[in-house]
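With one protein chain withheld, the remaining protein chains of the complex are depicted in position.
Then we have chain A:
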Amino acid sequence: MMESNAPELGAKPRTNNRNSHSRRNQSDSANHRVVRKLPPRADNDRCNIYITSKTDFKAQQRRCEELLNSGVKEIFLHCMGYSITRGLNLALRLIKNSEGALGYTINTSTIQLVDELHPLCDEDDITFRQRNNSALHIKIFSNNLFNIDVPRLPAQPALPKVSQREPPKPHQQQQQQQPQKAKAKKQTTRSQK
């Protein structure tokens, strides 16, 4: 068990990074500075986890485990570029620790990124640089026996409901909701009579 919680092997290649940093400075100091932007995200709810290279590996592992233990049937790990190995490590660690309770599927994709090239002198305008980066989307699901979907019974004929209103649209004016609710209540009582 000690081994299964060991920290991740292989840290971020710092030397590479340092070299690239200095190189970037030298090459780009001529006329622009590269500014990166946040990569696009599919969705931002709890089940989508975006792996970064800075976050503590064990913290991410614990986060996924807690999510899966809390009854979520499937989680998605999205990783891009350098953090792909990290995401793979995490997924394998999760599956190994689960002792057969979890399954996984992997999708690959290419993400289009746009970098801004900020000018360093007054005469230049801002320009863009498009590049692609490979990404990995790992779906981890629990193949537990208890999670088999039981088909629901055929729905019973619903009672006539008057008070059911459609969910409010944002375009509507909904300031005076209080009297409306009172009215709806009245209507329901009337229908019950």
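To be clear about the criterion, a contact is a pair of C-beta atoms (placed from the backbone, for glycine too) under 8 Å apart; a residue touches a chain by one contact, two chains touch by 3 or more; residues count from 1.
FYI, contacts and distances are computed from a predicted model.
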Query - UniProt protein name of the chain not shown, from "Ferritin", "10323_t:CDS:1", "Ribonucleases P/MRP protein subunit POP1" or "Vacuolar protein sorting-associated protein 21" - result: "Ribonucleases P/MRP protein subunit POP1"
**Report entry** chain A residues that touch the omitted chain in the full complex
**Finding:** 18, 21-22, 25, 29, 35-38, 40-41, 43-44, 54, 112, 114, 116, 118-126, 128, 130, 168, 170-177, 179-180, 183
